[in-house]
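Of the protein chains in this complex, one is absent; all others appear in place.
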Amino acid sequence: QDATPKDGGEFIFTAPYGNSIMSLDITASPHTQDEIVAKALNSSLYKWNSESGQPELALAESVEKSADGKTYTYKLREATFHNGDSFDADDVIWSYNRLADPKKALPGAEQMLQIAGVAEFQAGTADHISGLKKIDDRTIEITFINLAEPGWNLMSNFAPIYSKDYPEDQLASKPNGLGPFKLVNYTPGSKVEFEKFDDYYEEGKPHLDKLSIMLMGEAAARDVAFRNGEIDVSVLGPVQYEAYGQEEALKDHILEVAEVYTRNVGFNPNVEAFKDKRVRQAINYAIDKNLIVEKLLKNKAYPAVSWLPVSSPAFDQDAKPYAYDPDKAKELLKEAGFETGLKFSIIGTSNESWGVPIIEAIIPMLARVGVEVSAEPVESAVLSDKILSDNFEAFIWSNSSGPDPLKFLTCFHSATPQSACNYVKFSNADFDKLIEEAGDETDAQKQIDLLKQANNLLQEEAPVWFFNYNKAVMAYQPWVQGLKANAMELAIQDYEDIWIDDSAPASRK
Amino acid sequence: MSTPLLEIRNLDVHFSLPRKTIFGQKRILRAVQGVNLTLNEGECLSIVGESGCGKSTTALTVMGLQEPTSGEILFEGKPITGADAPGRKERARIAQMVFQDPYASLNPRQTIGNMLSAQLALHEIASGSEANERVGEMLVRVGLLPDHANRYPHEFSGGQRQRIGIARALMLNPKILVLDEPVSALDVSIQAQIINLLLDLQETLGLSYIMISHDLSVVEHVSDRVAVMYFGRVVEEGDWHSIFSRPTHPYTRRLIGSVPDPDAILTGARKLPPAAPIPDAMRFSPDLSRQPNPDETPEPSTLVAIGDSHHVRLAQ
Amino acid sequence: MLRFIFRRTLQMIPTLLAVVLIIFVIFSVVPGSFISSLMAEGRNATNADVMAHLNAQFGLDKPWPVRLWNYLWGLAHFDLGISYRTREAVWGVIEPRLWPSVKLALAAMAFAAGIGIPLGFIAALKPGSIFDTGTMVVAVSGLSLPEFWFGLLLMYFFALQLGWLPSFGYQPGSFRHIILPAIALGVSPMALLARTTRAGVLDVMNADFVRTARAKGLAEPRLIGAHVTRNVLVLILTTLGLQIGSLMGQAIVIEKLFSWPGIGSLLVDSVSTRDIPVVQGTVIVIVLWFLVINMLVDIAYAVIDPRIKVD
Amino acid sequence: MQLRFNFVCGLTLVVIVIMAAVTAGWFAPYDPILDADLMVSETPPGSEYFLGTDGQGRDVFSRILYGARVSLTVGLVSQLINSCIGTALGVSAGYFGGRWDDLVNGLTNVMLAIPSLVFALAIMAVLGPGLPSLLIALGLTNWSWTCRIARSSTLSLKNQGFVQAAKAAGFGDINIMRTQVLPNILGPVLVIATLGIGSAVLAEAALSFLGVGIRPPQPSWGNMLSDARELMRAAPWAAVFPGLAIFMTVLGFNLLGDGLRDMLDPHMRTART
C-alpha cells in the first residue's frame, strides 16, 4: 500500500455506545459518546498522542517551562474557528474561565483544578483565574499549582478551546470549534455529518472531504451494517471479535488495543466477611478468570494482574495474577471462618463484558467453594448511585485505570473519598505511604518503581476481584487508512489523520 | 275521597341527548312532561301510546330507577321521590316491576332459585330452607314447578321466563306491580297464559297494576283505567269503558282504529265508536301528522273532563 | 368542528396534568439521579463539587413541591424546562425527533394495516377453517417474536443476504430507509389488527343488513366492498387509533436497533440518564400525540359513521 | 358447544407448556443455574445436551423447562393482577358513571398513552429486579384494555332488565356489580386475559433486554433470548429454542383466546347441533 495519505472521500464512522449523543457542546457532557463527536469539532491546547502514550502540544507551537517548573509559556498557533474568527490567547483564557466557572457547573471544570487561582475563582474570592496571563495575542502564560504534567488535563476533549466571541447558547446546536471538521447536519439519535474544515490549523489536513458518525449502540446491528459495507468501522463485541478473527475476508483489518480500563468486582468492607483479606483473596483464587475471558469475552480482554493495566508505564511485567485454585480458596475461607454461609449479592449492569453475564459465570464457580452469590441487575445510573452512596455488598464495574498511573492509584489512598473513586473504601497505611512518596518523587523511574510496589500491594490486599483489562477491537474496511490504536479509548480517533485509499468503493471516494 | 295508593304529580323527566353531530349543540329531550296519574288500590291502570312516548320512563320513575326532573310521586300520601325518598330496600316493598323483554330481564348466569332467595335474604324475610320453600311456593303460584328453581334462564321458554319475572316481582309482596309490555314479546298462545295469570293474581293477592302496552286488545281486556300518552303527555285518560266506547282524542281514535282485528275485517267495515263532544272553543293539540320535535316546547294545553272520569287534553 | 376541537383540547389538560404528576411521583422515588448517571461510565471524569453546583443549577436541591410547582408554572407558559443532559431547552431536544418518529409510526401502521386488515378479512370469511387458523398463526407469530429479534432477522435477510435495503439509519427523504424498521415495528400491531379485523368482519357478516344485501342479489365482492368493509372500518378504527397513538412511545427497541432518531429512544435514554425534564417533555409529547390521534379518530368516526354519538 | 379447531390447538399448546413448567424438576437433565460449565459453552444440540448449551455452558433444554415456570408465572399472575384492576375499575366506572367514570376514563387514557415499557421500567427501578417486582410492574401497567372492555360491557349491561330488577329489589350497588354484572362480563375479560398472558411473556423478554427483568441467572425465556442475542451466528440454538417456546406459548394463548371468543359468540353458538 502506498503510505502517502490521499485527500478526498467520505468516511463513515460509528459511535458504538448505547446512549445517544447528549450534546454537541462537549463541555456540557462527560460522556465518551460525545467525545467521539467533539474530537472532530474541537481542539484543545494539548492532544493525546496514542503512539507515544503522552500528551503533546496541539494548539501551541512551543512551550517554555519556568525554573520552578510551575509556569508554562505557550506560543500559540495561527488557527481559525469554523465561523472564521481567528484564534488568540483571549480565547484560551475565556474558555478556561468558562470551564472553571462554578455557576456553569461544567464537568470540564475538573481539568482546570491544576491551574493556579482556580480555587479562588471557584470559591468566589477572585473574579478571574489568576494563573492565566495573556502576554500578547499569540502568547499565553499559565501557572500551575503543582509539578504534574499539565498536558494530561489540558489535552482533554472536555477542555476544548472555544471562541470568546461566539454566543454560548449556540454551542449545542451550531457548534463552533477549531477542529478538523465542520458540522453539516446532526440527526439526534441517528447520526452526525461533517465536512472538511478548509482552514484547519494543521497544514494538509484533514484528508477526508466528509465524515459521518453513525450512532449504533447495538453490536449485532453494527455487524450487519459493517458486513454490508454501510459503515467503515465497527467496534466489535466479544462474539464478533471471535467471528471476525476466523473470517478470511475480515481478519486482516482488525485493530486491537489494550485500553486503560480495569474491570473488577469491588467488595464493600461494610460486609463483615470482606474486612478479612483472606476472604477477598479466596474469591480471587476461586474464580477461573482466564476461562471466563476465554469463553465469555472470547479473549477480547487481558486477565487482570492488579489494578494498573498492561499499557500502564507502572505495570509490573513480572507480577503474577491470582491463580485459579479453588482448594486454596476453600482453605482461606476456612481459616477466615467462612467455610460455609458466606452469601452476598453483586450489583451490575447488563453489560456483556463487565455486567450480569459475568456474575452469572462466577456464581457456579463460587458455589463450588461454598460461597453463595446472587446477581442484582441495575441500570447504570442506579449502579453508580448505589456505589457512591455506599449502598451495596459488591459491585461489578469497569473503571478507568490509566494512562496516568499516579492519578489512578491515588484512588485507593485512604484519603480519597468513596464518592471520588475509592469505591471500596480501601485503607492501608503502607499503601498510602507508597502513594504519597510517589507523588513527591520527581525522578520518573523512581516514581514508577514506587507505583509498581503500590500496585503489587494492592493485588496482595485484593480489595476487589481483579477481572480483566479491556481489549478494544475495531474492524475497519480495507480502504480505511490512518486509524490509531488509541489506548485511552479506541473509538476516539484523530479524524484528521484518517484517509481513504484507492480501493474504496465509488460511494466513498 | 280516600287517598289513592299511588299518585304521580306533575312529573317531568328530561334527558340530555347526545349532540346531533359531534360538533353540535347539546339537546334536551322531554321524555315525560307534566304527567298526572293516580292508581287506586286493587286497580289496573294501563298506559298506552306509541313507541317512545315516555311510557317506560314514567314506569321507571315510579320504580325509582329514574330520577324525575321535577314533580313528585306519592305512595299512600307519602312522597317516594325527592329529598326524603325511602331507601332502595324500603322502596322495594312498595312496587316491583316486570320487564318488557323476558330474555334480557333474567341474569343468564344465575339460577332462578338463587335469584329469588337472594331477595328474601336481602330483606331478611327468610333464608336457608325456609327461603327455598317460599321460592317453591312462588314458582307454583305463577304456574311453574318448584324444581325449576335449580335451572338457569336459558332453560326456559319465553312464556316461562315472563312467569319467572312475575315471580321475582311478587317475591317481596309489593303493593304495586309495574308491567312494562308484559306480553308484547310473547306469542299469542303464551300471551293468553300470562294475561290469565295476571288476572288471577290480582284477584287472589289484591295487587294493583300499572300496565304499559301498545296492544289495545290486551289493554281492553285487563285494565280498569286507561291513560293514553302521546309525546310525553297524557292526552286522554279515563276508565276503560269510556276510552274504548268513546275514544275522543284523535290519537286515541287512530290507535284503536289501527288495531288489525280479524273479526272486524272479516265481518265488514270497522266501526269506530263515536267521539265524545268537546267543549266549544277548545281544540286538540298537537298536530298529529308530523313528527314530534323534542327541541320545541309544546303549546299549552289542559286535561279537560268530558265525562265521568274521562279527561282529554285540549288547547284553547 | 373548531368548537369540537377546542373542547377536546381543553379536555386534554387534566389528562396531561395527571401524566405530569405520575411521572413526577415515579421519578422522585426511582433510585439513581442525573448526577449518578453522569458518573456511570466509571471514567472518574466528574467531580463531586461540580455536581453539587449542577444540582443547585437545576433546582434539584429544592423540596419537591417547589420543583413540581416550578415545572407546572413553566408548563403553563409552554416551557418544558431545560434538559439536564444537554442544558438546552427540552423542546429543542424533542423537536428534531418528532417528525422521524411520526413518520416511523405512520409507516409501521401503514404496513400493519396493509397486511393485517386483509389477513383478518381472509380469516373471517371462512371462520374456524384450517385456513383461518393458518392465517392467525402467521399473525400471531408476528406477535410472539420479540421485536428485537424480528428486526435483526430482517436486517440479516433484506440488507445482508439480499442487499435490497439499507440495514439502518435515517435519511430524511429516503423511503428505502424506513421499510425495515417500519416492518419490524409494525408486526405486532399487524397481528393485532388482523385479529380485530377478523372479529369485526365476523360481527358484521352476521348483521341483518348483510342479509338484506344478500336478498338484494348482491354478489359477494360487492357485498363485502360496499357493505361490510365500511362497517368493519368503524370497528377497526378504534384499534387503529390506539395503535398509532401508542406506537410512538413503543418504538424504543426498534429505534435503537436501526439508529432511528425517534422519540422512543430519546425517552429510554432520558430515563436511563434520569434527565427528568426530557422524560416529562417526551411523555407529554407522546400523550399529546395519543390524544390528538384519538381526536382525529373521533372525527373520522363522524365522517364514516353518520350515527356518530360522542359522550 | 362445539370445540373449535383453534381452541383445541391453543389448549393443547398451553397444556404442554404448563406440564413443562410443572414437571421441570423431573425431566430437566441438568440444574439450570449451577450446572454451568464454561468449558462446554456453546455446544450444539446433541446427545449430551439435547438442545445444546448457551454461552455460559448451561443446558438450554433444562433452562427452557425451568424458564417455563418463570414465564408462565409472569404471564398468569401479572395478567391476573391486570384483570382484577381493570375489571374493578371498568365495572365500577361503567356502573356508577359520572365523575368516577370520567376519572377512570382519564386514567385509562393516561395508561394507554404512556408507553407501558417505560412505566414498567420505572417500577422495576423502584422495586429492584426480581420476580415479585416484575409481576407488580407488569401487573400494574396493562390493565387499560381490560378496563375499557369491562366498562363498555357494563354500560350495556346496566340498563338490562335483570340489573334494573336487582336495583328494584333493593340490592346494593356493590352486590349488584358482584352478582349481576361481573359474571356476565367474565367472558370478554377472560378472552383479553388470555391474549394478555402472551404479551406479558413478551414484555418480560423486553424488560430482560433492557436489563431489568428477572434476577439472573434464574432462567426465563425472556432473559435466555436477550442473553443469546449476540450468539445469533455462533450458537443459534441458544436463541432459537427459547424463542420457539415463547412463540408456542403466545400462539397457544392467542388461539385459546380466539377460540374462546368464537365459542362465546352467540352467532357461532347456533352452530351447535
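The chains carry the letters A, B, C and D, assigned in the order they are written, with residues numbered from 1 in each.
Operating definition for what follows: contacts are C-beta pairs under 8 Å (C-beta built on N, C-alpha and C of every residue); 3 or more make two chains touch, one makes a residue touch a chain.
Just so we're on the same page, contacts and distances are computed from a predicted model.
Peer 1: If you had to name the missing chain as UniProt does, which of "Phosphoribosylformylglycinamidine synthase subunit PurQ", "Heme exporter protein D", "Dissimilatory sulfite reductase beta subunit" or "ABC transporter ATP-binding protein" would it be?
Peer 2: Answer from the UniProt record of the missing subunit chain: "ABC transporter ATP-binding protein".
Peer 1: Which residue among B:Ile73, B:Val98, B:Leu216 or B:Val312 touches the omitted chain?
Peer 2: B:Leu216
Peer 1: Hey, which of B:Asn150, B:Asn173, B:Asn196 or B:Thr302 is the one touching the hidden chain?
Peer 2: Only one of B:Asn150, B:Asn173, B:Asn196 or B:Thr302 touches the chain omitted from view, namely B:Asn196.
Peer 1: For review purposes, identify every residue of chain C that touches the missing chain, sorted by number.
Peer 2: 207-209, 211-219, 222, 226-227, 230-231, 234, 304-307
Peer 1: Kindly note down the residues of chain B that lie in touch with the hidden chain.
Peer 2: 50-51, 158, 187-193, 195-196, 199, 214-218, 220-222, 240-241, 244, 254-266, 291
As a working rule, only the chains that are shown with their structure count from here on.
Peer 1: Using only Cα atoms to place each chain's centre, name the chain farthest from chain A.
Peer 2: Comparing chain centres, B lies farthest from chain A.
Peer 1: Just by CA atoms, which chain is the most central one?
Peer 2: Smallest centre-to-centre distance to the global C-alpha mean: chain C.
Peer 1: State, to the nearest whole Å, the distance from the C-alpha centre of chain A to the C-alpha centre of chain B.
Peer 2: For chain A versus chain B, the centre distance works out to 86 Å.
Peer 1: How many angstrom between the C-alpha centroids of chain C and chain B?
Peer 2: 52
Peer 1: Measuring centre to centre with CA averages, how many angstrom lie between chain C and chain D?
Peer 2: Those two chain centres are 21 Å apart.
Peer 1: By residue number and range, which residues of chain C touch two or more other chains?
Peer 2: If we look for residues of chain C contacting two or more partner chains, we find 31-32, 152, 156.
Peer 1: Pull out every residue in chain D that's touching 2 or more other chains.
Peer 2: In chain D, residues 125, 210, 229, 232 touch at least two other chains, as defined above.
Peer 1: Show me the residue ranges of chain C that touch chain A in the complex, using the header's touch definition.
Peer 2: For chain C paired with chain A, touching residues are 31-34, 36-51, 53-54, 56-57, 85-88, 92-93, 96-97, 100, 152, 155-156, 159-160, 163, 166-170, 255-262, 265-266, 269, 272-274.
Peer 1: In the complex of these two chains, what residues of chain C are touching chain D?
Peer 2: Where chain C meets chain D, its residues are 14-15, 18-19, 22-23, 26-27, 29-32, 127-130, 132-133, 136-137, 140-141, 143-149, 152, 156, 195, 198-199, 202, 206, 242, 245-246, 249-250, 252-253, 264, 267-268, 271, 283, 286-287, 290-291, 294.
Peer 1: Please name which positions on chain D make contact with chain A in the complex.
Peer 2: The contact residues of chain D facing chain A are 33-39, 41, 55-57, 125, 128-129, 210-213, 215-217, 227, 229-234.
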